[in-house]
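Input: one structure, supplied below.
Complex shown without one protein chain; remaining protein chains in place.
The chains carry the letters A and B, assigned in the order they are written, with residues numbered from 1 in each.
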Amino acid sequence: MAVTGARGVTNEMLSAQPRKDVIRNTIFASLLFLAIALALAGLCVLIGKNLVEGWSRLNLDLITQNNSSNPAEAGLRNAIIGTIWIMAFVILMLVPLGVGAAVFLEEYGSRTSRITRLIEINIQNLAGVPSIIYGLLGLAFIARAPLSLGYTVLAAAMTLTLLVLPVVIIASREAIRAVPTSIREGSLALGATKWQTIRRQVLPAAIPGIATGVILAISRAIGETAPLIPLGAATFLTFTPSPTTDSFTAMPVTIFSWVKQPQPEFQTLAAAGVLLLIALLVVMNSFAIWLRNRYEQSW
Amino acid sequence: MASSGEGVRVHYQEELEQLETRALDGLDLVVSSLDRTVEAIRHQDIELAELVIADDDVIDGRYLEIHQSILTLLATQAPVATDLRLIAALLHVMKNIERMGDQCVNIAKLIPIAGHEPPADERMLRNLVTMGGAVRAEIRQAKRSFADRNVEMARDLVRQDDVVDNLNRDCFQLAIEIGDDHDRREWAMTMLLVARALERIGDNAVDVGEQVAFVVTGLFREFEDASHPGEPLIEPSASP
Partner (left out) sequence: MDDPVTQEERRTEERAAGGAGDGATAHASIEVRPGFQHAAPSASNEKVFELHDISVFYAGVPAVRDITMDVFRHHVTALIGPSGCGKSTLIRCLNRMNDLIPTARVEGELLYHGEDLYGPRVDPIQVRKLIGMVFQKPNPFPKSIYDNVAFGPRVLGMKDDMDDIVEGALHSAALWDEVKDRLGSNAYGMSGGQQQRLCIARCIAVQPDVILMDEPCSALDPISTGKIEDLMAQLKQEFSIVIVTHNMQQAARVSDRTAFLMVELDADERHRWGRIVEYDETEKIFTNPSNPRTEDYVTGKVG
């Protein structure tokens, strides 16, 4: 008798949940869901609208045909090649500069010195500067004197590198910082020099984080239109750009130019181009996430 | 006694103190056994002798109990330094206690041999009773010196034991004298064995004193080397 009584009390204690708590939990969960839903809705509308509009031009012609004044013959081919050239140079410059700066700040910089703190603050500020400013900067010093590179792929690449450099520096620093001190100590205690430790232990362990940062930086740079315009990215180019040509174009710029055209066929093309760009970004970001998940080191 | 702790390992300290108390109380058990034994000698009382034999179980029981407690303490608390020496000393002391108890039993077993209304010699009996008293005092002093960790008091036991040894020699002389008398010869031999047993109890008390010195100084040595009685030990040269 007493046992059932006791068990009954326990049962009550375990299963009792005031109605208030249940209601509160439900409301909170719903609000959070709503937030996500809104964000996704925006994206869905964007994709959906472009899908509907650009459907007819989503074919191989989009990427095999160069730009042309005739919408039926227009494609993104030279724009894509231009983008590829630009990104190639960006990666070439971005990785050594970004990783090098991060290594310097993390490993060789003194935590407390004023100069280091000054550099840190500046980098974080630079990450927030509007991209058009970078474009003007590139125009003033890179396209024109003193570098005088003109309106070329290289100039565009250098400008975009400067734009996304802070992102890479910050991400690389995080990755390097995540490598535990015990690893460094273990290496040094064996008689390795500081540089050997960085090159053979810290950097290899930080690569997944650094790679993720670089990919995210690139995916941002691909979509940048504003900085390329002051740099003279041609809105209309019929030939294939390369580092040797004295003008260039890129995907976002070409798409932008299509949007400005009066003919409705160009609008369709623009929608198709947008979809291509989004698809590219999704692929790149997914790759970055996969890379991070696969190689991330749990310390 | 052990120095008071600063609130650390209090349970262990208490355990140690209790163990020491229980062990040293064994000496009190020996004293009561000895008292009865000496009474039995004085009055040649066979029933009292049988009581002594029966009660030795208590002493043996105490020995086993302390022995087990020491093993447990060693295993669970891993005592070191002074605590360790104390434990080792207590093991020795318990052994001494057990032997002292056994000697009382030996004496008690000898009394019936003399038979009812034996041909006692007053001088011999007086000697034996005096020896019993001296040994009793030794045991009490041994207990006191251990409890107080008093090395001087422990060393004094040697002097006291010399008195007992002299009395033992006197008994020997008496026995030789009485030996001419045909009727009392057997009784005298038996009493000589009693004297010997009492002397052994005294030696055991001195051993307890030596354990006191070990606990305090960490040096394990005899107060007197049995092979060179009366000479103090020579100091060995210091090792480099």
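Details
Everything below uses one rule, namely that a contact is a pair of C-beta atoms (placed from the backbone, for glycine too) under 8 Å apart; a residue touches a chain by one contact, two chains touch by 3 or more.
Being a predicted model, the structure only gives us computed values, none of them experimental.
Considering the full assembly, A:S182 is the residue among A:Q17, A:N70 or A:S182 that touches the omitted chain.
Contact between subunit A and the unshown chain involves residues 110, 180, 182-183, 185-193, 196, 200-201, 204-205, 297.
Counting the whole complex, the residues of subunit B in touch with the unshown chain are 3, 5-6, 8-9, 12-13, 78-85, 151, 155, 213, 216-221, 223, 232-239.
In this section, only the chains that are shown with their structure count from here on.
Subunit A and subunit B, compared by their mean Cα positions, are separated by 92 Å.
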